[in-house]
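Of the protein chains in this complex, all but one are displayed in their positions.
By letter and in written order, the chains are A, B and C; residue numbering begins at 1 in each of them.
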Amino acid sequence: MSTELLKAVAASNDWWALGPEMTLAVGALLLLVLEIFSPKKDLRFVPPLAVFTLGLTLITVVANFDKTWGGEALFGGLIRLSASGQIARVFFLVSSLLVCFLGTICLPRARVPRVEFYHIVLVVTAALMLLAQSNHFVMFFVALETVTIGFYILVSYYRERTLSLEAGLKYLVLGALSSAILLFGIVLIYGAVGRVVVDGVVHNGFEFGTVFNFLRANPDNFLATAGALLVIGGLAFKIGAFPFQIWVPDVYQGAPTPVTAFLAVSSKAAGFAVLLLLVRVFAPLQAVLVPVLSLLASATILFGNLSALTQRNTKRLMGLSGVSHAGYLLIGVVASFSQSAAAGAVWFYLFTYLLASMAVFGVMAYVAGPDDSGEELEHFERLAKDRPFLGTVLAIGIGSLAGIPPLAGFMGKLLLFVAAFQAHLYGLLAVAVVGVVISIFYYFGWIRAAFFESWSPPAPGTAPVIHPVAAAATWAGIATLAVLAIATVVLGFFPWPLTSWLLR
Amino acid sequence: MMTLLATAPFYGLPSYLFVSALLFAIGFFGVLLRKNTLVIYMCLELMLLASTLALVAFSKFNGTLDGNVFVFFVLTIAAAEVAVGLAIIVALFRQRHTVQVEELNQLKH
Amino acid sequence: MADTLFLILSVLTVATALLVVLNKNAVNAAMFLLLSLVGLAGLFVLLDAPLLAFVLILVYAGAVVALFLFIIMLLDTRPGSFPAFKPLTVTAALLGAALLSLGIWTLVHRAVLPLTPKSVPMPTMKHYAEMLFTTYLLPVQVVGFMLLIAMLGVIVLSKKYTETEDAK
Partner (left out) sequence: MLSNAQLLQLAIATPLVAAVIIACGLPKRFAVKLAVVAFTAPVLLALWLWAQFPAVDAHTYSFLSTTYTGLGGLGITLKLGLNGISLPMFLLAAIVGLAAGLYALRSGAERLKLYLVLLLIMHGGLLGVFASVDIFFFYFFHELALIPTFVMIGIWGGRDRSYAAMKLTIYLTAGAMLSLLGLIALYVKSGANSFDLIELKDAIAAHALAGHTQTWIAGLLLLGFGTLVSLWPLHTWAPLGYGAAPSSAAMLHAGVLKKFGLYGLIQIALPLLPLGLQHWAWKLALLAGLGNVLVVGFVTMAQRDLKHMLGYSSVMHMGYCFLGLAALSTVGTGGVVFLMVAHGLSVALLFLLATSIHHRTHTFDLTEMGGLAQKTPVLAAFFVAATMAGIGLPGFANFWGELTIFVALWKFSPGLTAVAISGVVISAIYGLRAAARVFFGPPSEALQRVHAQHPPADLDWREKLPALLLLAALLFFGFYPKAISQPVDQALAGPVAAVKILPPR
């Protein structure tokens, strides 16, 4: 290989385009370096530094939002910057900022190392951002596995709690299983697509554009269809869709609360970001994929909602209700085969889900005891009376998750339903409505525990239940939760700031 | 060195694919059936290895090197996964003194 | 010659893989995994990828299986705790196996596959290096970070946490 070719390849490696990801990587390394040199192991600087890195990156991404380098493929086709990639970057940065916020509440109460947590969160965030912008199956798989391995560690982070380790092991086994399935799918696609020569340049079967061109020419290729199905099966695990949702309740319950939130929001969103990318790639396979995904969506909605009905543990409840949200979002994915606006609806829904879930997890972080154990519904009793602020935030978050107007979650469902209607998915809509109605049961149960029971005096002879609000909320915590709650309400009335962005 | 398989139509790509698919299936059922987490872990490795065999075969028959390069990444990722996985198993063993799946059931159903 | 070699190696790989699943003892399972790897490496050589075969033996046999053995010895788990499969499990497994065999059969017979390999020169170390450090430079970097967090993760999970970090 000549030096000219090397230079040409180096020229296509436009590192500046990956500034945000590199900032995060540098920030992560800086954390480790500073830990070594910090005097007397004084590690108070760690969370602010992590938050600062994320915030700085967020600002640069937002400031350069429209600068997507013309949308051409960079790094020899590994990465493609796009508007949806920018949206994904913003999403993952906001989510990780809030995860760090939850970390500052929960980690000091548990006896666990601090620096590594923030380091891994930063690296995983960068990998998530790369994942959403990948244009090549090698890049895609490598980024995905970096995220997954990061999550293996984070889930089992409380190494002195059996629950956390057990959750980590379960996540590990099922995660590795899904990775293997996904990898096999990628290999089959690579094999089927083979070697394509366009304009004198050899393309391999990993590049998304090549795959799309091949599939458009051979929409009934058996090997590629099997590969696409396996890839989607592997992704179903990440988003917690039926039949790969079995890990969700156990892992959500066992993982530390900040990690549960990270899993619920970022991991799920990553799955959907990738699905939306792949819908473009696999578009010629609609005839097979649309029925499969529709079936997946219906089963996910029904299973998630029905199994959430009997839960008393709020983390499991959030997990299973998250499964049903994945089902609603899958409807948007199915719709996006024929309606490109549906992708915007999916992103809007994800943003509302981010705000509402983080608000709820924030309240849970304050209510749970030092080792994350106070998460039963009983622990939320009298919350509204004793801590009206936390109660209000909880109500707004749950209301938005349930899709009650005028909260943001309702707008999200509305946009999804409109997209589904335009794509003629009437059967799926019917299932979604059934799911929403079932979900009212368990969301209502939680609200009832926090609000309604508190007005009834305790039964004579029994001591009143005292829920363990362990951490007094700091002003920063109150401000963060207030911002989340207000954003949820405001976006319900006035979704313009987000819709103008996502639906163009 | 000449290609060894140039004159072997029977043991062509389908045969390699068949072996790969068999390995994948064996690994898959191992994960489902075995209760010892260490053995489950080995079966997961088998599944990944099955993919690499298919990759190398496809790479050969498609005439692109990318598949072979991908194998490097897959091997690295598999090794990292094993390291983390074994660390979790050891940490769990210290707490619970078992590696059998059915005994790891503290999480409520 | 190649046909015979392929037959021997593939039978070795598949048979030992089966024994990994069906064996009682975790130690034996690890040893069979090792044998399976050797077979696989042989298949790699047949496919003109001796470098990958070398790496496979080096990484897997040298590191991964050794690690497995080390952990099995360390934990010293009860031998012979082979599960008595429940009838339901066996039925499900047989059903699944039947379906999967059907799937593999169709996969192999229905797929339109090139029967003869492209005649390209066998890749050398230089080819790999060039690709890894030009086209695939970004994934290499990412994998580097992945190894870093994996390493940190193992430390977090294994090291005893000292209170000094909580300095106020």
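The working rule: contacts are C-beta pairs under 8 Å (C-beta built on N, C-alpha and C of every residue); 3 or more make two chains touch, one makes a residue touch a chain.
Keep in mind that this is a model prediction, so the values were computed, not measured.
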Not-displayed chain touches, in the whole complex, chains A
Which of these, A:Val62, A:Ala217, A:Ala287 or A:Val433, touches the one chain of the complex that we don't see?
A:Val433
Using the touch rule from the top, list residues of subunit A that touch the missing partner.
399, 404-406, 410, 414-415, 417-418, 421-422, 429, 433, 436-437, 440-441, 444, 447-448, 451-452, 455, 493-497, 499-500, 503
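The criterion applied here is as follows: only the chains that are shown with their structure count from here on.
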If you tally contacting C-beta pairs for every chain pair, which pair wins?
B-C
Interchain centroid distance [CA atoms averaged], subunit A/subunit B, Å
27
If you average the CA atoms of subunit B and of subunit C, how many Å lie between those two points?
4
Multi-chain touching residues of subunit A, meaning two or more other chains, are 138, 142, 145, 149, 152-153, 156, 159-160, 191, 194-195
Overlap residues in subunit C, where contacts from two or more other chains coincide
103, 107, 111, 113-114, 118, 136, 139, 143, 146, 150, 153, 157
What residues on subunit C touch subunit B, complex-wise?
1-3, 6-7, 10, 13-14, 17-18, 20-21, 26, 29-30, 33, 36-37, 40, 43-44, 46-49, 52, 55-56, 59-60, 63-64, 67-68, 71-72, 74-75, 77, 81, 83, 85, 89, 93, 96-97, 100-101, 103-104, 107-109, 111, 113-120, 122-123, 127-128, 131-132, 136, 139, 143, 146-147, 150-151, 153-154, 157-158
Subunit A partner, complex, touching residues on subunit B are 17, 24, 27-28, 31, 37, 40-41, 44, 47-48, 50-51, 54-55, 57-58, 61-64, 66-67, 69-70, 73-74, 77, 80-81, 84-85, 88-89, 91-92, 95-96, 104, 106-109
The residues of subunit A that touch subunit C in their complex are 1, 5-6, 9-10, 13, 18, 25, 28, 40-44, 75-76, 78-79, 108, 111-114, 116, 119-120, 123-124, 126-127, 130, 138-139, 142-143, 145-146, 149-150, 152-153, 156-157, 159-160, 191-192, 194-195, 221-223, 226
